[in-house]
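Left out: one protein chain. Kept in place: all the others.
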Amino acid sequence: MDKKKVFIAGITKENPVLMMFLGMCPALAITTSIDNGIGMGLAVIIVLLLTNSIISLIRNTVPNEIRIPVYIIIIAAVVSIIEMLMQAYTPQLSTSLGIFIPLIVVNCIILGRAEAFASKNNILNSMIDALGMGLGFTLGIFLMSFVRQLLGTGVLNLHNMFDSSVVFFQFNIIPKDFVIDIFTQPTGAFLTLGFLVAIVNAITSAVKKHQANKKVEAK
Amino acid sequence: MELFGFAISFILVKNIVLTQFLGICPFLGVSKDSKNALGMGLAVIFVIFMSGIVTYGIYHLVLIPLEIPYMRLLTFILVIASLVQFVEMVLKRFIPSLYSALGIYLPLITTNCAVLGVALANIDQGFNFTQTLVYSLSVPIGYLIAIYLFSTIRERLELSDIPTPFKGNSIALIMAALMALAFTGFAGIA
Partner (left out) sequence: MNKFIKLPLYLAIVGALTTAALATVHQFTAPIIAENIIKAEEAALQELFEGAISVVLDEEPEHKFDKNEEKSGLVSLFIVSQDDTILGYVYKSSVVGYKGGVITFLISISPDGVYNGYKVVTMQDQTSGIGTKVADADFYEQFLDKEITSVSEIVKLDGATITTQPVVDAIKAATQHFSAHIKQ
């Protein structure tokens, strides 16, 4: 198995948010700030790493008839643990992400990767897949948060998630009067994702065309 | 009367899809055909209403007395998965046409954020039993309205000339943006 291919696929060709349209609920709901975007992304990466590893570990012992319930139990347990850890060590982030932390359980990406990859591959590859998919997801929601926070509040900043009084950086780019408030709201969320998807579509078809032309030239 | 205002606010003002962003995946996936959207909406009403009640009961009658509230995710998701399995079996037996029309989207109701979302919200917002009943019923009704309206728009969209990059989910999302905007008009009602 080409490990690099597996890793890159999760970020580009099989990007969960922008190409496969999985995990859209958090992508729309919490992307109002970069703090949220990166926080949620990291949470999902950690959950994915854990669930893919565990399920890959036991993949040969799970009786086929009960594999989905077993996967669900494991995923729910991992998310519950992450939820408790976040409430303890990153309380601000935990409050702003709110219900979407426990909702990671039903994020289609997690069960999807467990079923499609981790149940059929060894641990190392499963972890690479988890990392790739997780980063792809994080990329998608980071783009969303970046646009929405920039256009909606005019400010770009990042806080330390363990101690929210520490600010890593803050750029006030657009003055308050010119801020397009709607980006902080549902309408803006749908709009941003819609346009992002359109841009990705345009890029993918341009790349495909380029590759097809190269093939023709090579003949 | 107060419960009615309660219900209206969750159906329209705080519509689960257009304001809370729960249930997006099937919202985009099933809404290409209005008949399927209707079927999906009705199935979701049943699942959310039943799971809302059962999970509420389990939380307050089992988890809290045993002092294991942290088991809620595990137990809730197992309840939901079982309920969906049950609905699948019933539909397969009694309405096979709907069963095959919904296809993969039927078992995917288990991972519909709206279902688990409602179960968790009933607890987090501290509802009593009556409020839980109303919430668990009005939220999916709002979902049905949103998904049905959306599907009728999308059916029209199929016949329009759309620039290539926007085809598919992109234009659907932009349409959803306009719907969300329209729904903010309800803000004054309740």
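Chains: A and B, in written order; residue numbering restarts at 1 for each.
Quick note on the criterion: contacts are C-beta pairs under 8 Å (C-beta built on N, C-alpha and C of every residue); 3 or more make two chains touch, one makes a residue touch a chain.
Note that this is a predicted model, so its numbers are computed, not measured.
Across the entire complex, the residue among B:L74, B:L91, B:I141 or B:A180 in touch with the chain not shown is B:L74. Of the candidate positions A:M19, A:L42, A:A77 or A:L156, contact with the unshown chain belongs to A:A77. In the full complex, chain A contacts the hidden chain through residues 61-63, 65-66, 69-70, 73-74, 76-77, 80-81, 84-85, 87-89, 91, 95.
Chain B meets the missing chain through residues 2, 5-6, 9-10, 13-14, 68, 70-71, 74, 125-128, 131, 135, 190.
Everything below uses one rule, namely that only the chains that are shown with their structure count from here on.
Residue ranges of chain B in contact with chain A, taken from their complex: 18-25, 28-29, 70-71, 73-74, 77-78, 81, 108, 110-113, 115-117, 120-121, 124, 164-174, 176-178, 180-181, 184. By the touch criterion stated above, chain A contacts chain B in their complex at residues 21-22, 24-26, 28-29, 68-69, 72-73, 76-77, 79-80, 83-84, 99, 102-103, 105-108, 111, 185-191, 193-195, 197-199, 201-202, 205.
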